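Quick notes on the structure that follows.
Now for subunit A:
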Amino acid sequence: MVEPVVLILAIVVALLAALTVFSRSPISSAFSLVMMMVALAGIYGVSGAHFIAALQAIVYAGAIMVLFVFSIMLLNMNDEHNEIRFRSWKTVLACLGAASVLAGLSYAFIQWSSEANGPTPGIMTLEQIRSIGGNVVAVSGAMFSQAYVQFEFISLLLLVAIASALVLAKRKVD
Partner candidate 1 sequence: MSQILSWIVLLPALTGLLILLLPKSLEAKSRQIAVIATLIVAALALWAAQAFDVNAADPLHFHIRTEWIPMLGIHYDLALDGMNLPLVLLTVLLTPLAFIGTWNQTSGDSTMQKRMSALVLIMETGALGTFLAQDLFLFYIFWEVILLPAYLLIGMYGGAERMKTTLQFFLYTFAGSILMLVGIAWLVHMQSQTTGHPDASFQALMNLKIPFASSQGPAGLFSTQGLLFAAFAAAFFIKAPLVPFHAWLPSTYRQAPTLVSIYLAAILSKMGTYGILKILIPMFPEAAHSFQPVLMSLAAFGIVYGALLAIVQTNFKTAVAYSSLSHVSYILLGLFSLKAEGMGGALLQMVNHGIAIAGLFMISGFLEKRRGSLELKDFGGWAPQTPVLATGFMVIVLSTVALPGSGGFVGEFAILIASFRVNGYITAVAATGMVLGAVYMLNLYQKTMFGRYVDDYVKKVADLDFREIFVLVVLGIFIVGIGITPQPFVAPSRTAIEDSAKRVSPNDALPERQAVPGQVSR
Partner candidate 2 sequence: MSFSSMFPMNFIEGQQWLGILPLFCMTLTAIATLLLSALRHQGRAVAFAMLLIGSIAAVASTVVFPFQDTIVILDGVLVFDRLSQVFSAICVLAGLAAALMTLGFDEREELQPEYFTLIAFAVVGMVAMVSTRNLVFFFISLELMSLAVYVLVSMHRQSPMAAEAGLKYFLLGGAASAVLLYGASILYGATGSLDVTGIREAFQSQWNGHLPLLPLVGLGLFSVGFLFKIGAFPFHVWIPDVYTGAATPVTGFMISAVKAAATGALLRMCLELFVGPVSTEPTLVVIISAITVATLLFGSFVGVRQTRLKRIFAYSTIVHTGYVLLGFLALLGGGEGAKDAASSIVSYTIFYVVMNLGAFAVLTMISPKDNDDLTLDQLTGLGRRRPMLAFAMSVFLLSMAGIPPTAGFFGKYYLFSAALSSGYVWLTIVAALASVVSAVIYLRPMVYMYMKESEESFQVVPAIWLGSNIIVVLSLFLTVMMGLLPAWFSNLL
């Protein structure tokens, strides 16, 4: 059974994703991507992952995409147009490949939906989460009890990002 909201959002996401890939200018790609992420946040919300949905909207659609758009403007790239050559054998091959990957994965997922020996579900049903104070509380609880090493490590990643900006984007000091 498919929830209609999910279905609609899924269709929207799919369309926007296609737009991202195939639209003419980078800026419209970027905007399609932002829209898609927002729609995706909707899906997350519907799925009960409220914290992630918020994060998706704030970090992705907010921060990251602003960075993208900013870069596009900065590097003055918007005058460059979509360069996909649809007649090219590479394009055909790429589409075929993508289609086969999609088909393969979908086949696997569909087959999976009828898998009898799947893993036993955990205890964190939506009700249970609601009972302990909602999704944000639950996720943070899980994160900081079980996954704090990862959390710490992410900070290192961000440090590398800073270093990279220092190294690459900084104007040369003469």
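Please note the rule applied: a residue touches a chain if its C-beta (ideal position, glycine included) is under 8 Å from a C-beta of that chain, and two chains touch if they have at least 3 such contacts; residues count from 1.
How were these candidates chosen? In short, all candidates are chains of the complex that A comes from, given by their letters.
These numbers were taken from a predicted model, which means no experiment stands behind them.
**Q** Looking at 1 or 2, only one should touch subunit A in the complex. Which number is that?
**A** Here subunit A touches candidate 2.
**Q** Under the stated contact criterion, what part of subunit A meets candidate 2 in this complex?
**A** 104-105, 107-109, 111-112, 115, 117-123, 132-133, 141-142, 144-150, 153-154, 156-157, 159-161, 163-164, 166-168, 172
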